[in-house]
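All protein chains but one are shown in place.
This part shows chain A:
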Amino acid sequence: MIEIENLSKSFTLHNQGGAVIPVMQGATLSVAPGECVALTGDSGAGKSTLMRMIYGNYLAASGRILVGGTDVARAEPREILDLRRHTLGYVSQFLRVVPRVPTRDVVAEPLLAIGTPRDVARARAEELLIRLNIPETLWSLSPTTFSGGEQQRVNIARGFAHAYPALLLDEPTASLDATNRETVLCLIEEAKARGAAIIGIFHDAPARDRVADREIDVSRFTPGRAA
């Protein structure tokens, strides 16, 4: 489902004398449907960078990133948008929303974007919000004023609203209490069971051991470190 070949990335800082910082070289990995791969490595090793490249948020310098047949490294913006709508989901660490939009609509948004009828999308959103213990009194409020943990759970609910065939999870269990952490791990297991290919970053080692089938140490793709 997700295949990465010989991927490299560097940042060029034009306003600091054109300094070039190579951050990744020769990254190669593949994830099959129903499989969860955990990215490991120290802070700064490039876990999030790799994830952002797969999502098309960072530009790859060279290499291939195939997600369901689309090469994200070369695709046109509208192909990537289409991929993000239908195939590739991403739960980032931060929730970014239009102010004033009610939580229920924020969660239903990915479903509405692919043409799901409003009542079906809302019902699915409510089901997820209940599972993630967001009290009903908050559903009609914008999540911008919520606590960190609540925002994180709204973010997860939104990421799992549509059954994406491929999912990227950046620290999905960070800042969650035991009950909610358990719910999130169940959601991940359910996604795997329905055949989603998942790449995740988990600092929470027990969580990682439970849901991940394999681990990939990103630091082996870090240029200059292996030498």
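Methods note: a residue touches a chain if its C-beta (ideal position, glycine included) is under 8 Å from a C-beta of that chain, and two chains touch if they have at least 3 such contacts; residues count from 1.
One rule holds for everything that comes next: contacts and distances are computed from a predicted model.
Its UniProt record calls the unshown chain "Phosphonate C-P lyase system protein PhnK", which is the correct pick from "Phosphonate C-P lyase system protein PhnK", "TRAP transporter large permease protein", "Sarcosine oxidase subunit alpha family protein" or "Aspartate carbamoyltransferase". Of the candidate positions A:Leu66, A:Val101 or A:Leu141, contact with the hidden chain is made by A:Val101. Of the candidate positions A:Leu81, A:Ile130 or A:Ala205, contact with the unshown chain belongs to A:Leu81.
Counting over the whole complex, chain A has residues 11-15, 52, 56-59, 77-78, 80-81, 96, 98-101, 112-113 touching the chain that is not drawn.
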